[in-house]
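Incomplete set of chains, arranged as in the complex.
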Amino acid sequence: MEIIQQWDNFLKDASEEEKETAALYLQSMKRKREGKNGTHIGALMGISSKFDEPGTLTMDIDNSILLQNSLDILHGGLTATLLDSAMGTLAFKLLPSDKAAVTTEMKINYVAKGIGSSFICVATVIHKGSKIMVMEGKVFRDDEVLIAHATGSFFIIPKK
Amino acid sequence: MEIIQQWDNFLKDASEEEKETAALYLQSMKRKREGKNGTHIGALMGISSKFDEPGTLTMDIDNSILLQNSLDILHGGLTATLLDSAMGTLAFKLLPSDKAAVTTEMKINYVAKGIGSSFICVATVIHKGSKIMVMEGKVFRDDEVLIAHATGSFFIIPKK
Amino acid sequence: MEIIQQWDNFLKDASEEEKETAALYLQSMKRKREGKNGTHIGALMGISSKFDEPGTLTMDIDNSILLQNSLDILHGGLTATLLDSAMGTLAFKLLPSDKAAVTTEMKINYVAKGIGSSFICVATVIHKGSKIMVMEGKVFRDDEVLIAHATGSFFIIPKK
């Protein structure tokens, strides 16, 4: 059976929450098709990046039921995904064009509940070495409360 | 416009990769409807848990394009999601029924590329205190190579 | 044999480096006697604290052969000791008089060699919760190069 038919069948009996979920997945597919995000998880989270000042990168996401754990709070793993994405993207931006960076370790302190309509992640540089870069990341709610703090190491490799 | 119509419109022009993605999203919605996973991210990752021996919890996932970063490797944030889920679920299982546990910190070492057809995460207990539990988590590829190692602290709270 | 006699015997044949070491140990004992440091390790490291502005604590130490590893660099464990002391002392200062704080976890990134004549450690607050405080610490050389960055969690307990 064609995928279009399978979706139709599924959605015929869909609950309101399922319709909301289906709309979020469709939005993610559109973000990917439009090139707004390079990865599916970035599209799902609706990540939008800004690289205003040198040495700082900002990523915004809207909250959605897709991102929440069983307590209706932003999942700690997706908070980690946002932090890793922001720190890694900043590391990448600061490297010459023939280099890339891979995460070798990351530590996150979760300090407040991830609730509210949106989140903002700010990544900055702790140390820029020739082999390893160490980055810092912070995630804030829309009421400006810090919910998570991270540090991570990014190993510099030749880009293929 | 109805969500069913929106999906139809989108899928009419879908590329092969988009059809694959749509199938994965539909699979995730079915897992959630069938109660196989409590959270959307758990359903998307297709997480399946086993709690065989006391003090150990195992979670399996299949690899898919949804979970990969721009280098076609399991996204470090989703590796973190798997680790946090496994360690947190184990913490929860070991507590009396009137208690819950929240992640206060997690540190992950990424040691090999997340490639292959599936991954398995094994969580164990480092310390079970009355206020804080410390857990360990490891993620392996299907060729048994360790890709990530984590430790995390889980603060014990009264369950609402 | 009396300790005074034992020291005399040892120092009769002492090399120049041993005399320097003996002088450093004596200096440490004097710092302890004069109440400049509460702990022996604090006295040995010659830690001196300042608590100028609210929310920040600064600790200075002089470099010495006692603090170095086999590569003549500040030992990573003593860098950790300085960071733990500074973050813990700050946590303690910010609590009401009937509370104390114990370190539950600490993560350190070592980013440059600890060399030069002195080091300064600056501790600040990332999050002040009712159960757990999360602190940040940085260690700089006298040429202002950052050598280590840490985050740590301090669990708040009743003071005995």
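Chains here go by letter, A, B and C, matching the order in which they are written, and residues are numbered from 1 within each.
Criterion: a contact is a pair of C-beta atoms (placed from the backbone, for glycine too) under 8 Å apart; a residue touches a chain by one contact, two chains touch by 3 or more.
Bear in mind the structure is a predicted one, so any value in this text is a computation, not a measurement.
S.K.: Given 3 shown copies, how many make up the whole thing?
M.R.: All together, the file's complex is an assembly of 4 copies.
In the analysis below, only the chains that are shown with their structure count from here on.
S.K.: Count the residue numbers both subunit A and subunit C use at their shared interface, divide by all numbers used there, and answer same if that is over half, different if under half.
M.R.: At the contact between subunit A and subunit C, which are copies of one sequence, the residues are largely the same (over half shared).
S.K.: Averaging only over C-alpha atoms, locate the centres of subunit B and subunit C and give their separation in whole Å.
M.R.: 40
S.K.: For subunit A and subunit B, what's the span in angstrom between their mean Cα positions?
M.R.: 15
S.K.: Could you put a whole-Å number on the gap between the CA centroids of subunit A and subunit C?
M.R.: The mean C-alpha positions of subunit A and subunit C differ by 37 Å.
S.K.: Can you list every residue of subunit C that touches 2 or more other chains, as numbers and ranges?
M.R.: 107, 132, 153
S.K.: Where on subunit A is subunit C touching in the complex?
M.R.: 107, 109, 111-112, 126-127, 129, 132, 134, 136, 146, 149, 151, 153
S.K.: Applying the document's contact rule, which stretches of subunit C touch subunit B when the two form their complex?
M.R.: 104-105, 107, 131-132, 153, 155
S.K.: Taking the touch rule as given, give the residues of subunit B at its contact with subunit A in the complex, in rising order.
M.R.: 3-4, 6-8, 10-12, 14, 18-19, 21-23, 25-26, 28-30, 32-33, 38-41, 44, 65-70, 75-78, 80-85, 88, 102-111
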